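The block that comes next holds chain A.
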Amino acid sequence: MRQPSVTRARVVTVSLAVAVAASATACGPKDSGAAGSGADATPHKGGTLTVLNANPQADFDPARLYTSGGGNVPSLVFRTLTTRNRENGAAGAKVVPDLATDTGRPNKDATVWTYTLKKGLKYEDGTAITSADIKYGIERSFAPELSGGAPYLRDWLVGAADYQGPYKDPKGLASIETPDSRTIVFHLNKPEGEFPYLATQTQTTPVPKSKDTGTKYEEHPVSSGPYKVVENDNDGEHLVLTRNTYWSSAVDSERKAYPDKIDVRSGLDSSVINQRLSASQGTDAAAVTTDTNLGPAELAKVTGDKELASRVGTGHFGYTNYLAFNPKVKPFDNPKVREAISYAIDRSSVINAAGGSSLAESATTFLPNQKSFGYNAYDLFPAGATGNAAKAKELLKEAGYPNGLTITLTHSNSKDFETSPEIATAVQDALKKAGITVKLQGLESNDYSDTVQNVKTEPGFFLAHWGADWPSGGPFLAPIFDGRQIVKDGANFNSGQLNDKSVNDEIDAINKLTDLDAAAQRWGALDKKIAGEALTVPLFHPVYKRLYGKDIKNVVISDWTGVLDISQVAVK
Partner candidate 1 sequence: MSEAALSAATAAGTDPSVPAVSGARLFWRRLRTQRAALVAAAVVALLVLVALAAPLLTAIEGQDPTTYHPSLVDSARGGVPIGPFGGVSGAHWLGVEPQTGRDLFARLVYGARVSLGVALAATLVQVALGVLVGVASALGNRWVDQILSRLSDIIVAMPLMIMALALLAIVPNGFPRPVLVALVIGLIAWGSIAKIVRAQTLTLKELDHVSAARLSGWNTWQIARRELLPGIAAPVITYAALLVPANITVEAALSFLGVGVKPPTPSWGQMLTSANVWYQAAPQYLLLPAGALFVTLVALTVLGDGVRTALDPRSASRLRVGTGRRNETKAADAQGGSTPSGASGSTAPTAPTAPTVPAPSVPTGSTPAAGGSTAGKEGPA
Partner candidate 2 sequence: MSLVEVTGLTVGFGSLKAVDGLSFRLERGGALALVGESGSGKSTVASALLGLHRGTGARVGGSVLVAGTDVERATDEELRRLRGGTAAMVFQDPLSALDPYYAIGDQIAEVHRVHHRVSRRAARARAVEVLDRVGIPDARRRARSRPHEFSGGMRQRALIAMALACEPQLLIADEPTTALDVTVQAQILDLLHTLREETGMGLLLVTHDVGVAAESVDEVLVMRHGRAVEHGPVGTVLGAPRAAYTRELLGAVPRVDAPRAVPGQAGDEIVLEATGLRREFGRGKRRFAAVDDVSLTVRRGETLGIVGESGSGKTTLGRMLVGLLAPTQGAVRHDGRPHTGVNPAVQMVFQDPVSSLNPRRSVGESIADPLRARGERDEARIRGRVRELLERVGLEGAHYDRYPHEFSGGQRQRVGIARALAADPRVIVCDEPVSALDVTTQAQVVALLGELQRELGLALVFVAHDLAVVRQVSDRVAVMRRGRIVEEGPADEVYESPKDPYTEQLLAAVPALDPQAAARRRTARRELAA
């Protein structure tokens, strides 16, 4: 249940957001790219871009950030070995080189990856960026003081599992080699064809050891990107970024960096952000948001106003909301019961609760409906738009429940419209027709995470969601269905506790592939195979509507993040 987020996941209990708010990233519409005036006009350099956000950039240390594709505001300051392709829609779901000259050179079995840095790379103070700084940056992300990043480096790098970072262990990680100042070599403990994706994360940002101040580094992170932080008030609530004069577009083809200055204001209520963007007065005319989308009420208002409607971009992001079963709990041990629920579900109620057909697309597959994930449009238990009550009742009868079934659905009391009570009550209503009575068990959000992520307390039936760390089937399927990733004494995400050798083997086999397109095909096939177990009921894939100010130009929303890429936005 990780939140793919621009900032490290902050649990926001108080928010007026009516929609899938905040931290998500998404992608431009598959067909036409971002809509609206912003895409058409010719962009020019200069001006100040205002960013209105709900969540403060409380963490600005590359070691602590958990981002997809390098993040948004952080990616203006931190360059990484590779990065996402800064283009609209599906094209944006590709990985491209950033600091490195290519996306990585694997050895034969993809256990050793070598990168070479571009020439002429400099920090904001003019000193050169070296491969040793990248190694140091990765190493410090293992320090317990700087926890928060994604788990992959720990799981993949040889000897990383017990490594506690350079502060306690100055010798460093032997599995990262820097033969010269432009070369860096990674030794992995198993084949990982998707290493280029991982290299997009901010942990591969260079950190000069002499400037490292531990937990205080985030107050003055050293920029390798087009902008540097000149002001950081109230722990990331207000940021001012100005041009890093040592950055050059000659060595960075991805970031456009049109505005001269970027002013990030956060801690705002999401409805206030959307109000301000729609009013678009003063500096708000040149404003965007990187963590807020339109809620249903706001959408209803915007769609009735042509001018506003022209200032809305649509984003997709690899994300699935689903119902999870724990087959260790009765009656969900019976596949027929799980199938009956899959048939019974009335997705229209659920989609309306999530914001309606413009903000949520019906999901019948676990993998997101995007090509890069290997999307394979199957529907093994066709329920139609409003549920197949007859088929469900029949299955229940076979399973020994001719008079209907009473089950408990566990959900959280947060206000995220994902695992929240609104969705739970919609599910409750959506199963009613099939004679399935749903009782609700709502838990406070921390309690909810503890409960559903612990194999000992995991309930039989609960609301869950999963988002992509990068646009591929690997990080989407493996944590949920790889039997070796069942965690007994910590946070477990394999909620079905599936440990099927054929599934595990197929995952290993795909990981060996360095041809990412071929891998995607196989992920799609694996998804359909697993779906036959009916361990989850996919509900919907969210869609994000992003409002932006009048003066915004060059709007790019990739399928990788689903938000306006502020490295591309121009205000003049």
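Quick note on the criterion: contacts are C-beta pairs under 8 Å (C-beta built on N, C-alpha and C of every residue); 3 or more make two chains touch, one makes a residue touch a chain; residues count from 1.
These made the cut because all candidates are chains of the complex that A comes from, given by their letters.
Model, not experiment: these values are computed from the prediction.
Chemist: Looking at this complex, which of 1 or 2 sits next to chain A and touches it?
Modeler: 1
Chemist: Residues of chain A touching candidate 1 in their complex?
Modeler: The touching residues are 13-14, 16, 18, 271, 294-301, 303-304, 346, 348-349, 351-353, 355-359, 386, 413-415, 421-422, 424-426, 428-430, 432, 440-444, 446-447.
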